[in-house]
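A single protein chain has been omitted from the complex, and every remaining protein chain is retained in its original position.
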Amino acid sequence: MKIAVSRKEHFNAAHRLFNTSWSNEKNDAVFGKCNNPNYHGHNYELIVTLIGEIDPETGYVFDMKLLSDLIKEHILSHFDHKNLNLDVIYFKELNPTAENIAMVIWRILRQQIDEKFELKIKLYETERNFVEYPAH
Amino acid sequence: MKIAVSRKEHFNAAHRLFNTSWSNEKNDAVFGKCNNPNYHGHNYELIVTLIGEIDPETGYVFDMKLLSDLIKEHILSHFDHKNLNLDVIYFKELNPTAENIAMVIWRILRQQIDEKFELKIKLYETERNFVEYPAH
Amino acid sequence: MKIAVSRKEHFNAAHRLFNTSWSNEKNDAVFGKCNNPNYHGHNYELIVTLIGEIDPETGYVFDMKLLSDLIKEHILSHFDHKNLNLDVIYFKELNPTAENIAMVIWRILRQQIDEKFELKIKLYETERNFVEYPAH
Amino acid sequence: MKIAVSRKEHFNAAHRLFNTSWSNEKNDAVFGKCNNPNYHGHNYELIVTLIGEIDPETGYVFDMKLLSDLIKEHILSHFDHKNLNLDVIYFKELNPTAENIAMVIWRILRQQIDEKFELKIKLYETERNFVEYPAH
Amino acid sequence: MKIAVSRKEHFNAAHRLFNTSWSNEKNDAVFGKCNNPNYHGHNYELIVTLIGEIDPETGYVFDMKLLSDLIKEHILSHFDHKNLNLDVIYFKELNPTAENIAMVIWRILRQQIDEKFELKIKLYETERNFVEYPAH
Partner (left out) sequence: MKIAVSRKEHFNAAHRLFNTSWSNEKNDAVFGKCNNPNYHGHNYELIVTLIGEIDPETGYVFDMKLLSDLIKEHILSHFDHKNLNLDVIYFKELNPTAENIAMVIWRILRQQIDEKFELKIKLYETERNFVEYPAH
């Protein structure tokens, strides 16, 4: 049986939810106060999970210090204290909903983590709203 | 791959655990102090999860504001600040254990959520006791 | 300088807020859904704080195991899994608001704790509502 | 002895820390990544505390529902899902540090709360950084 | 559909991470400050999950009081306030990483829990590092 190991990190960012191809009226109707053109922001809590075998020599699936360093280098350095819409290239055309942020983080980290590990992302936008990708 | 989106809500309720077809002695033996005939109560934390595809136009799987409104209308308005045994019709015959409360909430919300979304319920009765339905 | 030591415990109870000398209409107007005649309930989080000098022989202000035992014997055994209005003698005439519960707990424990220690009670009724007695 | 009652609310906002009378270089040196001209953001947790006497008729110091409504009307409606620098008039000239935000919230609420109650504000900018005004 | 029920317990223990067949240099390179020969320690949070059917007579999958007692008897009495390397027989040869601790706990409890229940272990070593066994 495989085991899952998880590391929790966080970043603070501004964002605005809107669809660039819609009218202001439609954006307001769908996204409400999340469509404030001056942006709002969140303390995002990010949990990265790797699933694999325990290495019998170390007792680790993956060194959590190394995982933390990978998240800092490839995610936090680009997302923390940023405006997701303006400063993060992935969201130039993509609406920075929690769903899309989680999917983007998964795609970035998937290139950094050996394919022998299954990879999952859990992202809290607030204490009450969170997403998991992939779902299973 | 599908993505899971979750919304956390809460309600405060009184309840008593007992089987109406058992003697007082048997109820005391099985349910202990949870069988206080004058009731006790909990702050229930409820997490509702929907699993589906990201809508490419909105970046949402499901609008969390709408999900919150559905939970308020169909669950919280009937459960919050209530006596589950006396005030909630589903528990007239059914023992309001955390397991049964989660199953009842799932059945109510299942009728309100489009079948294209998988639905899961997580319910904390206390910080130390919680249930998830369905389990997988 | 003195030091404060604190122990956190919890109890689960049912209650109803109302003034026995008021009409139903006035009780509803003031207490709203907290006046459900069938009761509702909470997971109460209780923090008991003692302020005093560090004993140079033990390094303790007060043994937290002994404080936990005192709370269990004098508070939890009477409050946990109870209906505060019906089962707890202090609330036969006194409305079991968080304020009054905290004051009652303070009075009970004050008789069990040596006068050389200052005593404070913090009581969470929910994660969002809590009281502290005395305030200073 | 007086008792303290507290209500926790939250708001999500964008902000940028800088002194308009300083050069970019000095602002970068002092505020670092908090000076991102495109803003970043936070989930602010706000705890409002009132200190007073228990009303013997209600058992309340202050109705927590009324306090929540006051906070929503006078604070959250102006701060939630806003850019503190651009959308909130109090920060046109004042740097929106946690310290200044707490002081502004105190001044706004002080005008809404009867002088017989002492008023305190606790504001979490992140789980690791928070302020309390006044300190004593 | 099956339902999952979970119980959270905790224990406080000292440990040291190292491979007895490696040199000090290699142990330092791999385990860093976790290889302090004088040990360090953690507050471990342990969540034990059972998956099964709801018993129609009790409304329980498993009595949480009984599960808590089983965990206390078979895990906490051997792990709490112990040095995992020196005091716990399972780690005489096995490196007490979070992964290995979770696997050992699973093996111990698997012998105490009826095979009709699926068993899962979640173990937090810190708020930021945790493991789940089995992963699916």
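We just call them A, B, C, D and E in the order they show up, numbering each chain from 1.
Just so we're on the same page, a residue touches a chain if its C-beta (ideal position, glycine included) is under 8 Å from a C-beta of that chain, and two chains touch if they have at least 3 such contacts.
Quick caveat, the model's predicted, so the values are computed rather than measured.
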For the chain not shown, touching visible partners are C, D, E
Given the full complex, what residues of subunit D touch the hidden partner chain? 17, 19, 30-32, 94-100, 102-103, 127-136
With the missing chain put back, which residues of subunit C would touch it? List them for me. 1-9, 51, 54, 57-61, 63-65, 118
It is residues of subunit E that touch the chain not shown, namely 10, 12-15, 33-34, 36, 38-43, 80-83, 86-87, 126-127
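Just so we're on the same page, only the chains that are shown with their structure count from here on.
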Measuring between Cα centroids, which chain is at the maximum distance from subunit D? E
Check: chain pair from A-B, A-D or B-C whose contacts match over half of those in C-D is A-B
Can you work out the whole-Å distance between the CA centroids of subunit B and subunit D? 34
Subunit B and subunit E, separation of their C-alpha mean positions in angstrom: 28
I need the residues of subunit C touching at least two other chains; which ones are they? 127
Got a list of which chains touch which? A-B, A-D, A-E, B-C, B-E, C-D
